[in-house]
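As C-alpha cells, the structure follows; a few thoughts come after it.
Of the protein chains in this complex, all but one are displayed in their positions.
Labels for the chains are A, B, C, D, E, F and G, by order of writing; each one numbers its residues from 1.
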Amino acid sequence: MKPWEEYARPDTEREQRCGVSEAVFCPGKSSDQIAAIIQELRKKTEPVLATRATLEQARAVQQLVPDLVYHEQARLLTLGAPKTPKGGAVLVLAAGTSDLAVAEEAAVTAQYLGNKTERLYDVGVAGIHRLLAHRDRLNDARVLIVVAGMDGVLPSVVGGLVEKPVIAVPTSVGYGVSFGGLAALLTMLNSCAPGVAVVNIDNGFGAAVLATKINKL
Amino acid sequence: MKPWEEYARPDTEREQRCGVSEAVFCPGKSSDQIAAIIQELRKKTEPVLATRATLEQARAVQQLVPDLVYHEQARLLTLGAPKTPKGGAVLVLAAGTSDLAVAEEAAVTAQYLGNKTERLYDVGVAGIHRLLAHRDRLNDARVLIVVAGMDGVLPSVVGGLVEKPVIAVPTSVGYGVSFGGLAALLTMLNSCAPGVAVVNIDNGFGAAVLATKINKL
Amino acid sequence: MKPWEEYARPDTEREQRCGVSEAVFCPGKSSDQIAAIIQELRKKTEPVLATRATLEQARAVQQLVPDLVYHEQARLLTLGAPKTPKGGAVLVLAAGTSDLAVAEEAAVTAQYLGNKTERLYDVGVAGIHRLLAHRDRLNDARVLIVVAGMDGVLPSVVGGLVEKPVIAVPTSVGYGVSFGGLAALLTMLNSCAPGVAVVNIDNGFGAAVLATKINKL
Amino acid sequence: MKPWEEYARPDTEREQRCGVSEAVFCPGKSSDQIAAIIQELRKKTEPVLATRATLEQARAVQQLVPDLVYHEQARLLTLGAPKTPKGGAVLVLAAGTSDLAVAEEAAVTAQYLGNKTERLYDVGVAGIHRLLAHRDRLNDARVLIVVAGMDGVLPSVVGGLVEKPVIAVPTSVGYGVSFGGLAALLTMLNSCAPGVAVVNIDNGFGAAVLATKINKL
Amino acid sequence: MKPWEEYARPDTEREQRCGVSEAVFCPGKSSDQIAAIIQELRKKTEPVLATRATLEQARAVQQLVPDLVYHEQARLLTLGAPKTPKGGAVLVLAAGTSDLAVAEEAAVTAQYLGNKTERLYDVGVAGIHRLLAHRDRLNDARVLIVVAGMDGVLPSVVGGLVEKPVIAVPTSVGYGVSFGGLAALLTMLNSCAPGVAVVNIDNGFGAAVLATKINKL
Amino acid sequence: MKPWEEYARPDTEREQRCGVSEAVFCPGKSSDQIAAIIQELRKKTEPVLATRATLEQARAVQQLVPDLVYHEQARLLTLGAPKTPKGGAVLVLAAGTSDLAVAEEAAVTAQYLGNKTERLYDVGVAGIHRLLAHRDRLNDARVLIVVAGMDGVLPSVVGGLVEKPVIAVPTSVGYGVSFGGLAALLTMLNSCAPGVAVVNIDNGFGAAVLATKINKL
Amino acid sequence: MKPWEEYARPDTEREQRCGVSEAVFCPGKSSDQIAAIIQELRKKTEPVLATRATLEQARAVQQLVPDLVYHEQARLLTLGAPKTPKGGAVLVLAAGTSDLAVAEEAAVTAQYLGNKTERLYDVGVAGIHRLLAHRDRLNDARVLIVVAGMDGVLPSVVGGLVEKPVIAVPTSVGYGVSFGGLAALLTMLNSCAPGVAVVNIDNGFGAAVLATKINKL
Partner (left out) sequence: MKPWEEYARPDTEREQRCGVSEAVFCPGKSSDQIAAIIQELRKKTEPVLATRATLEQARAVQQLVPDLVYHEQARLLTLGAPKTPKGGAVLVLAAGTSDLAVAEEAAVTAQYLGNKTERLYDVGVAGIHRLLAHRDRLNDARVLIVVAGMDGVLPSVVGGLVEKPVIAVPTSVGYGVSFGGLAALLTMLNSCAPGVAVVNIDNGFGAAVLATKINKL
C-alpha cells in the first residue's frame, strides 16, 4: 500500500475514461494530503487542478509544490499550462459583480481544460439593455455558462435568446430568502426557457467540465 | 346576538377604515354562511365580493342571493356594479396562459374596486420580444400587477423597465421544484429590480386591493 | 388583436432564435386553447409538440385537430413527422421500470426533434452488473440522458464511466423522503462525477431539448 | 472597454427608466470596486447610495471618496444631499428596538430619495395600546413601511387600521423558529388584512424604493 | 390475549394517571376497531371521546355502538354525558369562520371533560375592534384557547391583553405559503407576547385537554 | 432481447449476491409488467414478493398469476411458501393501531424471508407501562423492528432497554407537523439511545430485509 | 418625547395587564439602551429581568446599573429580589446536561416571578429508570417544564405519567438532523401524550412565564 492509500486513491485513469482528469477538492484536506495527491496525478497528465483552495491552503501547498499557480479570485490552484484550446468559445456570463468568484472558477477551469474562454459580466436583467447590447457575442459562443445569484433570473432570459446549450450556475450571493443560492437554483430549474440545465450552487468548476465535454464533441 | 354572530362578525366598517370593503373568503364556509354574510355586508356598501368560490359554491349561493354574478375563471362572486373608475390604469400582466385564473382574479377585482383595468397576457421572458413590443403600455399604466408561475421571472424584468410600482403575484402553476408557487415567490422576493413587492401565492385579490389603495392616492 | 391573443401569444420565432420550436404545455389550458395554439404554431414549422397532455385532454384536442398523434406513456401530442435525425445518438437510460413515463417523454421528444434515439431501461445500481454489461452502448452515444427516481444514484455512476455529456433527470417516483423527486434531484446536483447537469423533476422534455442543442453542434 | 467593465456595468440610465437611480450593493465587492462604481454613477445623478456597507468597508471607501457619509445604524453610504421631499409622508414603523437597523435603512433611503420621512418605533402588538395611541399618525401618512421580526404580526394589525398602502418588511431578528426572518415573512404574506405587500427579509432599501415610487404618483 | 390485543391496548388507567381518560384517534382504524376500543374504555369511565371521525366512520360506528353521539362540525364521537363543570370558564376564540371545525373540536372536548365552555368567533385582527369590544369576556375566562389559521396573528394580540394562560392552536386554513398551518404555527411559537404555548396544527383536542388540566388546578 | 427487457431487467442473481432475492415494487407498474417480472423471478427462487400492491393491482395480477397470495393489510403479494425460519426471533413493535399496515409489511416480509416473527402492537409511550410489562419479550428477541408514527418516540425508549439491534421505521401516520412521517423520522435519527438505525418512512419491507441479514449472521 | 422614545417604548403597564412585567430582550440592543429601559421599567415594579444577555453585555450594563445581578448559565440579568413564592412548585426537568442553559433560564425566571422552583436534570429516556425513580417528585409539582434537545422525547414520556400541565421546551442542542432544535420541537408538537404544549426553541423564559400564569390561578 502506498502511503497516500491510507486516505486517498487518486483516480489517475479518469481523463482516459471521462475526458477530463480528476481535480482535487481542497476543503477538509491537509496541505500534505493535497500536495501528495497533486504529485500523484501529475505523473499521468497536466495540467492538474485543485479547487476551493483558501489563500492559507494555497500558500501552504505552494511550499510543498512550488510550481503551483494560485488564482485567488477563482480559488483555484493549477499546475502546468492550459491545454491548447479546441472547438468554439465558451462564454461565461455573470449577472452581477458579486458573482465573480464563481464565474472566474468557471472561466479559469474552462481555459485550463482547453477551451477558448470569454467573459461578459454584470449583465443582470434589472437593466436588460446591458445584455441585449451583446446579442452577437451570445450567438457567437458555442456553449454558454450563465452565473447568477439572488433571483437567478439571467439564464431564463439568455435561454430564450440563443441556439446554443446553456449551463446555469446559481451562486450563494444574496440575503434573506436567497437561502444561500437555493432560490436562484429553483428559478433556474423551473426556467420556462427549455434547454437550460443546472449544476450545484457555486459549482463553477462542474459547469466548466460539462462545457468542455460539450465543446469537444 | 344576531344569528350569524355564532360564526361570523362581518366587518362592515372596513371600507370606511381601510378604503376597501371586506370580501368573503369562501373556502371552508357553507353556502348559507356565505349568503348571510353577503347580505349583511351589502347593507353598508356595494359591490360585495366573494373570493375563491368553486362552481358548486357559486351555484348554491346564487340560489340564495339571485343577483350574484359568478366570474368563473376568476372564481369571484360579485354583487352590484363595479365602482366608477378613478385614477390611472391598473395593468395586469401574466407570464403564461396557465396563469390566467390568478390574473383574472386580480383584473376583475381591480375593476370592481373602481380602477380602469387592462390586461397583457402570455408575455413570459422565454420570448422576451413579446414583452418589449409593449413597452408603451407598460409605461402608460399607473400601477402594474405582474402574475407569473414556474420560474417567476417576469416581475424582475418588468421592474427594470418601468417607473411605476410593481406588485408581483406568484402562481402555483408549475411542477417539480416549483413547489406550488414557492419557487416563483422566492424569485420575486429576491428580485434584483428594487421596488417590487410581493403578495401570497395565487393572491390576485390582495394584489388588486393594494393596487387600488395606490391608485386612489 | 387575434382571438387567441386574449390568452396566448405563440412564440413562432423560437425555432429560428433558439433552434427548437415552442411546445405547448398543456396543464391548465382548455382543449380549445391547446388546439388554437397548435394551429398557430404549425403555420411556421412542423412537427409541433404538446407536453403533459392527459388522456382526456388528448382525446378532446384530437377532436379539434384530427392529425395529432398521442404518445400515451410519454403524455405527448405530436403533429407531423419527426425531423430527420442528424448528429450522433441520444441514449436515454432509466434506473427503474417506474421511471418510464419520464424516460419516454425524453426519448420521444428527442426523436421528433431530429435525433437518433436509443433506450436502456431498468439498469439501476442495486444490480450494477446490468449497467456495466452495456459500457459499449454508453460510450457509443453522443449525449446521455439519465433518468432516475428514489435515490437518484444512476447519473453519478454513469458520469464516472463516460466521456460524453450527461443530462440527469430526477423523477417523482418514490415514497417517504423521496419528497416527490426532491431527494433524487439533490443527489444529482451533488454528484461527485463532474460534468453532470440537471433539469427539473420529471422534465424529460427539457432534457431532450438540451440534448438536441448539444447534438446539433 | 473601460477599466471597470471587467467587473461592473453601472446602470446609469436607471433613474430615467425606473425613477430611482441604481444603488451599489456592497457585500462581496472590494472597496476599489465600490468606489469606482460610485464615481461612475455620480456623473449622472446625485445622491448616490451604497447599501449594506460594513463599518470596515465604509472606512476604506471613504479613503477613496472622501465626501461619502456613512450612516452606521442603517449601514448606508451616501454621496450628495437628499433630494427635495415631494408628495406626502412615508411613515416607518418598527415593532421592536431590535429591528432598528432595518427600519433605519428604510427611513434614510426614503429620505435621500426625496420623501418626507417619519418614524414610529417599538410599537409591537404585545402592548397594542402603544400602537393605537398613534392612530392619527398612521392615518396622516401617505405610505407606511412596517418593519417587524419574530412573529411579524405588526403589519397585519396596521393593515386593518389604515387606508393607505402598507409595505411590510420582515427582519431577521429572533431565535429558534424565527428562522432568520422566514417566520415573519410568512406571517406577512399570509396577512388577513388585504393590501399588504412584502419585500425580502431585511430589505429596508427595497421597501423605501417602492414607497418612493408610490409617493411620486 | 383478548381479541383486541392483536391491534390495540386501550390505556384504561390513563384518567387515574393523567387526569383525562384516553380518547380514540379514528384515522386509519376500522369501525370494528373503533367500536371495540370504545367498549373497552367505557368499562372504566365515561364519557368516552373519539376524535377525527369522518361522517362515514361515525355512521358505521354508531351502527355498532348506538348510543354514540356525533358532533359533525367538531368531528367528535361522544359516549355518555359531559362531566359536571368545575373551575372557571374555558374561552375558545377563533379568528375566522373557516377555523370553526378546530374551534369546535376544542370547545366540545372542553365541555365533555368538565369545563364551563364559552365561544367567541370571527374576531381576527384585520378588524381589531371586534376583539377589543370583548375585553371583559377575555378577562373573565380562566383559560383561553385561541384558534387561528392563515397568518396566525390572534394569539399574539390576545396574549398581550390578558393575565390568564393562553393556548394557541394553529389551523390548516389558508392557501399559498400558509403551508397547511405551518405559517400560523411559526407565528404563534415566535409570539412576542410571552406566556403563549402552542399545540400541533388543528389539534383542538389537545388544547382542550391542557386547558382542562390547568382549569382543574 | 426478451420481451420484458423493454421495460425491466429482473435482477435474478440478487439472492446469491445479497442474500435476499429481488422484490417487485408495484407502484407505477402495470399488472402485465408485474406478472411478467414475477414469472421471471420465480424461475430462480421462491418465495417471490411484490410490495405496495393496491387491492386493484393485486386482483388484476392474481388473474394472471393465480397462485399469488395477497396480504391486504401488509399490501404484499407473495408467491410460494415462506422460507424455513432460522436464527432467533424478529420482534416487530408498533406504537399505535394506526401503524399496523407498516408493521405488518415488516412482519410478513420477515416471515417469508425465513425468520421466526413476533408482534407486539399498540405499546406507545403515552402509557409506558404497556411497554415495560413486556421487557422479557424485548430481551428475548434477536432483532427488533420498532414502528412508530406521530412523535416517533418508541425506538428511543426501546433502544435504552435492550441489548439487541433496533431498526426503527417511521410511519406516515399523524397530522399537522408530522409532515407525513418526517417528524418521526427525525426523532429516530436524533435518538439519544445509540445503536438505533433508521429506514425510509413506511419502509417496513426494508426493515425486514435488514433484520433478515442480521439474523442470518 | 423622552430620549428613549427614539428607540423604545417600555410597556410599563404589562404587569397590571398580563400579570407579568415586561422583560428586556438583549440581543441587538446596545448596553445604553438596555440600561435605559431597565431604569424605566424599575420605576413601576421589581424585579426587572433582561434575557439572553451575553457576558460582555452583562458586564457593560452592570457598569451603568450596578445593582444588576448576572446569572451566567441562564444568561439572565436581574434587578431586585425574587417575588415571594405563591402557589405550588414549578418543576423544571432537563433531558441532558447539555440542556442546562435553557433549563436554568426557565428555573431562574420562574423563581424571580414568584414560584417555588425545583430542578431534576439529566433524566433522558435512554436510561428511563432515572426518570421513573422520581415519579413522586413529578406528581408533587403543580406545573412541569420539560426541557430537551436532540430527539426531544422526554415530554412525551412525562406527559403520560402526570396529571399536571406540561410545558415542553425544545433546545438547540444536537447535531445533524436536529436542525438546531427543530426536530425536538416537532417531536413535542406531535406528542401522543395530550395536554403537552410547546414554546419556541430555547425559550426557557416563555415557559416560565406561562408556568407562572398557571401557578397563579
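Keep this in mind: a residue touches a chain if its C-beta (ideal position, glycine included) is under 8 Å from a C-beta of that chain, and two chains touch if they have at least 3 such contacts.
A quick note: this is a predicted structure, and the numbers were derived from the prediction, not measured.
S.K.: Taking the whole complex into account, name the chains on display that the unshown chain touches.
M.R.: Looking at the complete complex, the unshown chain comes into contact with A, C, F, G.
S.K.: Out of C:N115, C:S156, C:S172 or C:N215, which residue would touch the omitted chain in the full complex?
M.R.: C:S156
S.K.: Among C:P47, C:G114, C:G176 or C:G206, which residue is in touch with the absent chain?
M.R.: Here the residue in touch with the unshown chain is C:G176.
S.K.: Which of these, G:E13, G:E46 or G:D122, touches the one chain of the complex that we don't see?
M.R.: Residue touching the chain left out of view: G:D122.
S.K.: Can you list, in ascending order, the subunit G residues touching the missing chain?
M.R.: Where subunit G meets the chain not shown: residues 96-98, 100-101, 119, 121-123, 126-127, 129-130, 173, 175-178.
S.K.: Go through subunit F and note every residue touching the omitted chain.
M.R.: 14, 17-20, 23, 88, 142, 159-165, 167, 185, 189-190, 193-200, 205-207, 209-210, 212-214, 217
S.K.: For subunit C, which residues reach the chain that was dropped from this view?
M.R.: 95-96, 124-128, 150-153, 156-157, 159-161, 174, 176-179, 182-184, 186-194
Here is the rule we go by: only the chains that are shown with their structure count from here on.
S.K.: Which chains make contact with subunit B and with subunit G at once?
M.R.: Looking at subunit G and subunit B together, the chains touching each of them are D, E.
S.K.: Could you work out how far the Cα centre of subunit A sits from that of subunit G, in whole Å?
M.R.: Here the centre of subunit G sits 49 Å away from the centre of subunit A.
S.K.: Distance from the CA centroid of subunit D to that of subunit G, rounded to the nearest Å?
M.R.: Their C-alpha centroids are separated by 35 Å.
S.K.: Counting only residues that touch at least 2 other chains, which ones in subunit E make the list?
M.R.: 14, 17, 96, 126-127, 159-161, 176-178, 182, 185, 189-190, 193-194, 200
S.K.: If you go through all the chains, which pairs of them touch?
M.R.: A-B, A-C, A-D, B-C, B-D, B-E, C-F, D-E, D-G, E-F, E-G, F-G
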